[in-house]
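Input: a single structure, listed below in structure tokens.
All protein chains but one are shown at their positions in the complex.
As written, the chain order gives the labels A and B, with residue 1 at the start of each chain.
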Amino acid sequence: MNLDWLSSFLIFGLFFVVMMIGLALLLHLQMGLAGIGNFGIVGFWGIGMYAFGVLWVRADWPFGEPWPFLISLAFGTVAAGLAGLLIGWLIADLDADGIVVGTLGFATVVLILATTEKSLTGGAYGMGGLDFPYDVGTIKGNEASWLAIVIVLVGALLFYVARVHRSPYGRLLISLGANAPLAGSLGKPTFGTKLWLFVVGSAGMGLLGAMYGVMVHFLSPLKIGIEITLAAIVGLVLGGRSRVWGAVVGVLLTVGLFDIVIQLYAPLPASLSAQALPVLREVLFGATLIVVLMFRPLGILGRMRRDKLMRRMHGE
Amino acid sequence: MSDREATATALKPTGSGDGGRPTIRVEGAVKSFDGRVVVDVDELTLGDHPIEGLIGPNGAGKTTLMRMIMHTVKLDRGTITFFPPRASADRGEILSSRPPHEIARLGVVKTNQVIQDFDELTISDSLLLSVAKAPDERLFRIFREDKLFEEYAEPIRWYLDGFGFKDPHGFAMSAGAKKLLDIIRCLLLRPKVLLLDEPAAGLPGEVRDRVIELVKEKASTENISVVIIEHDLNVIWDVCDYVHFMAEGRVILQGVPEWIREHETVVEKYLGSGHVGG
Partner (left out) sequence: MDFITDALVIGLTEHAPLVLAAMGFALLYRLTGLINVAYAETVTLGAYLGMWVNTTFGLNFYLTLLPAGLLAGLVSLATYLAIFRPAKRRNVGPLELIIISFGLSIFLRYGLQFVFGYEVRFFEVPPPDTIRVLGVGVGSFRILAVVSVAVLAVLIYWFIQRSRVGLQIRALASDEELAQVSGIKPLTVTTLIWFIAGVAGGLAGAFYGVGSSVRPWLGWEEFLFILLVVLVGGAKNIRGVIIAGVATGVALAALTLQFGQALYSRLALIIAFMVVLKVRGNPLAEAGKV
């Protein structure tokens, strides 16, 4: 397959966009539907990445691939899920303030642990040794196939989200986000539902993080900073936090636009790119959050429009 | 019968748990807000009669008491127990230690005095939310909607047509529509004990009458216990088999409507004259 048109830079750019779409989709379920303002996304992503990477690289595997890879991947996912269980239990019945503090505190803890546990994680210097669990022949081939795998994964997630909107579970989540005490008075287990949503969401974020680790071949605390959480939040808010496609639209217009379109195709002087561009990116993201929430809080795609959906599903 | 005997007969509870009716027993329940005692009920049984009224001036603690039953307000002291229909006296479910959603699942349900709704959900959404049970709502049941809709299409349609909802897949726009939706949601839960908090307020006359009729019917045919908080005493006299009068957090008087009306001086002291007649 001729992949000349697909530069490594583009592959990686697309990969990152798809990753952020995945995170934003999970945030859509938690925040857009159920009203949980999760500021700790990068913490779960990071636990998945590190738990997977550390086990895979450091453990003495008595058998060959692909089992160490698969087991480590599962381990990363489960570890993130367990973290979600702990943090979810802490925050599921708290108000917005409590959730912000809890999730932010958690993400900070993960960052600290990644830096302090040098023997495990390589500390501030980071840890390498991660590579693709297969080899199709060329580096670019490997990268492109990994990108394809992640696209399938996030595609499946998008399908799940779309189905959730059309199922009783989705209605339950929306009721929790709209008026949790009222939902409780109708017999809905508000704490339990939010908790399990958080667990599954965290596990998903962990899986994505592990797959990111494979692609970049290197773990470092620099990769698990607040910028990841920001990118997911901006993408979701801009696109439309209550809509199925909000995450996709928003991330394409923020991360996609900036990382791929501008960096690849805009004619900017090289001196600018190195330092100013990443900073400009964050400045624009921050400004976008403020402007969107002030003037069009439901994002580009706007209101949920259940009336249209219900008519389409059950209408006469 | 002497006056005292009449009072005694009127006041005697018909026994909890052995008449086969679902009842709620409140014992020693106290609640204070900011140092002020809002509810202080020593002993109260609700549900011995099909439809009971809970009346009293504003601030008497009626809604707070109901919220304590639903455990959305924590009790400072005391216990509230639910006796399901045909349960014996020792088979009560303690409500005051359970989370609100479990209480609703047990069959004790309350409508809202202040209008509550799910802004993003359509009318049909609201009703489907109500009828859905836990197995329908698991996070992996992403193809469940059709089956759920089929299963409950009939009762939902019955309520929608019966109350004239012309556009079920639209949103409840007016306060009256939201109030009505609140009540229908609770009815769809097939409760054993139904606490109605000012159901008539905000409903147009015709709708209100239909709600009252429906409640009367359910109470008599389905062995449901209904407790109504109302300021519109016409509704109370018309519908209730028994009335509890609360003031300043305590239950002051209890009796059949006629008896309560006879003791209007006491009632009027709290409600102001001209109320009891109506």
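We adopt the following convention: a contact is a pair of C-beta atoms (placed from the backbone, for glycine too) under 8 Å apart; a residue touches a chain by one contact, two chains touch by 3 or more.
Every value quoted in this text rests on a predicted model; they were computed, and no experiment measured them.
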Point to revise | Touched by the hidden chain, restricted to displayed chains | key: A, B
Revision key, fill the gap. Missing-chain contact, candidates B:Thr79, B:Gln116 or B:Asn223, resolves to B:Gln116
Practice item. Would you indicate which residue among A:Gly13, A:Gly35, A:Gly76 or A:Gly122 is in contact with the undisplayed chain? Key: A:Gly35
Review point. Which listed residue (B:Arg36, B:Lys74 or B:Lys166) would be found touching the missing chain in the intact complex?
Key: B:Lys74
Revision key, fill the gap. Had the left-out chain been drawn, it would touch chain B at residues 67, 70, 72-74, 100, 112-114, 116
Study note, to complete from the structure: Missing-chain contacts on chain A, rising order, are 31, 35, 37, 39, 90, 93-98, 100-102, 104-105, 108-109, 112-113, 115-116, 179, 181-182, 184-185, 226, 230, 233-234, 237, 275-276, 279-280, 282-283, 285-290, 293-294, 297
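One rule holds for everything that comes next: only the chains that are shown with their structure count from here on.
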**Study point:** Distance between chain centroids, defined by C-alpha means - chain A, chain B (Å)
**Key:** 45
Point to revise | chain B residues touching chain A - in the complex, by the definition given at the top | key: 70, 72, 99-101, 104-105, 109-110, 112, 116-122, 124-125, 128-130, 132, 134, 136-139, 141-145, 148-149, 169-171, 185-186, 189
**Study point:** Touching residues on chain A, where the partner in the complex is chain B
**Key:** 160, 163-164, 166-169, 171-172, 174-175, 177-179, 181-191, 193, 196-197, 200, 242, 303-304, 306-307, 310-311, 313-315
